[in-house]
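Dumping the structure here so I can ask a few things about it.
For this depiction, one protein chain was excluded, whereas all remaining protein chains were kept in their positions.
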Amino acid sequence: MRKIRILLPVFFATIILWRVFSYDACASQSLPKRIVSLAPSMTEELYLLGAEDSLIANTTYCVTPPAAGAKEKIGDITRINLEKIVSLKPDLVLATSLTNSKAIQKLKNLGIEVMIFPAPKNYAYLCDQFLGLGKAVGKEAQAKAIIAESKERVVAIKAETVGLAKPKVFIEIGAKPLFTANKDYFINDFVELAGGVNIAQDAKVGTYSREEVLRKNADVIIIVMMGTAVEKEKEVWQKFKDLNAVRANRIYVIDSRKVCSPTPVTFVETLNEIVSLLHPELSRGKQ
Amino acid sequence: MLEIKDLTCGYDKRFHLDGINLAIKEGGFFGIIGPNGSGKTTLLRAITRVLKPEKGEILLDGKDIWRMDFKELARTIAVVSQNVSTDDLNVKEFVLLSRIPHYRGLQFLETKRDEEIADNAMILTDSIRFKDRSMSEISGGERQLVLIARALAQEPKFLLLDEPTSHLDITHQVRVLDLLKKLNRELSLTVIIVMHDLNLASEYCDRLALLSGGTIYKEGIPKDVLDYRTIEEVYKTVVVVEKNPVSLKPYILLISGEERQRRRKK
Partner (left out) sequence: MSKATIRWTAQILILIGMLLAIAALSLCLGSTTLSIRKAIDVIFIRPGATEYNILFQIRLPRIILGLAIGGALSLAGVILQGLFRNPLVEPYTMGISGGAALGVSLAIVLKLCRSMGLLTLPFAGFVGSGIVIMLIYFINIRRRALKIQGLLLTGVMISFISSSLIMLVMAVSRAEDLHGIVFWIMGSLEEPSWFLIKLMLFVSLAGLVLSYIFWKDLNALRLGEEEAAHLGINTERVKRMLFILASLLTGCAVSVGGIIGFVGLIVPHLVRMFIGSDHRILLVGSFLCGAGFLISCDTLARIIVAPSELPVGVITGILGGTFFIYALTRRGKQVA
């Protein structure tokens, strides 16, 4: 009996101490030190948060900022090399909805933590995601600060366009077939926040009819594509001489890279650019 | 014995058999003749269980062929068809295929017996010398011999042949038919042969069935069936029937249109 009276407290003490120590160990491991990013937007955001030292590898498309281009590469956005990733022994992998879901599952099966960031539907989502990323890498404070600044600037830009006439905008993101963004797409937000109206916001699907663009008589056409297709499209639109956008010569091109992988910071820059395009009447001193 | 009772079957109105009654005794050398479209091949198809009869039945030694097990029928009747696709088979492989109806249960490889029977069949048909050649390399006459070898190796009681000599030169025509006659005599194989050539049918067959328009016009020994009036009725062409000077069997002579004109003028 005496033995038990001694053993029992020792036993419990051991357990408590073990829990305490292991909790500590967990706590110190909660911040990922080896991050692999599977998308340029994630990479950029890590640099914004000042967490770039934890970034050990990224994709071949991650070239902004230039330092990111020098990191180890594990494939491109859609095709990643699992073996390479595993051999780098990461403790956190940042994926998007473009990443192969089977590969993500495989990584999880191997005990690697994966955070998936689906394409944000709008600006609010984007900020939430950014905050989520900030928390995950232990830079919550920086994240909040950057978001706050971004939001301020967005509000300011919005204010500039209050009371101004809203031009009817057609966003072209694909040529054959003609593809646009409805309100479920991120790009829609750019137009709305810049004081414009996306003529296709209520469209059910992405494929749009050119006739409809003519019928609604878009004032502005913004082509968000890359390469030679852009010039061809401009030519095609020029044929419709009665279209408002053609008469006023308001067919603009925006680099899709800027639009498709935004961070809260680049979002504001792009928004600025779009405001200048939609509202030339605001003679703005700044870019 | 193969009995066909009141058989009615066919594809459509053109190739239709109506009320066929036939009895072919074991050991016989039976010929089925008739003009194109008279139903010869349809009859053959009915006997080999490819075509289902609308009416009537076909009995093999008293058993309805449609109630027989597939393999059992194959062990009783072997067929030598006109068009057999053989792509890249060699002669030996081809002949061995005939042993399939004889495979027992889970048997996976040919037994010694299978090989012996196949070799024997090739020896009997004088085709053993090209047993390792590809089927696509041998001549038409040699091919016919191999087809017969294959049918032989099936160890059937009845051998059915569909126009086996139509595309052969006279050398091979005689060779093939002599062989069949020999098999008929020595192995008591019942031979049922669909023929185009009336003279060959007359020379070799013990009994003949003349088909016309889907029915049996006449049946009997060649002397009775191959009478000039009968032939002119069925084939709608003028012929003269003489006796083969050597075998004394009926011999049909065709008369060309020119000759007929000349005779009429006289």
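We just call them A and B in the order they show up, numbering each chain from 1.
Throughout what follows, a residue touches a chain if its C-beta (ideal position, glycine included) is under 8 Å from a C-beta of that chain, and two chains touch if they have at least 3 such contacts.
Bear in mind the structure is a predicted one, so any value in this text is a computation, not a measurement.
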Candidates A:L55, A:A103 or A:I171 - the one touching the absent chain: A:A103
From A:S30, A:T78 or A:S209, residue that would touch the chain that is not displayed: A:T78
Candidates B:M1, B:V84, B:I138 or B:V238 - the one touching the absent chain: B:V84
Contacts of chain B with the absent chain, listed as residue ranges: 48-50, 70-75, 77-79, 81, 83-89, 93, 97-98, 100-101, 103, 108-110, 115, 136, 154
Absent chain, residues of chain A that touch it: 60, 73-76, 78-84, 86-87, 89, 97-98, 100-103, 105-106, 108-110, 118-119, 177, 184, 204-207
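By definition in this document, only the chains that are shown with their structure count from here on.
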Inter-centroid spacing, chain B versus chain A (mean Cα positions, whole Å): 81
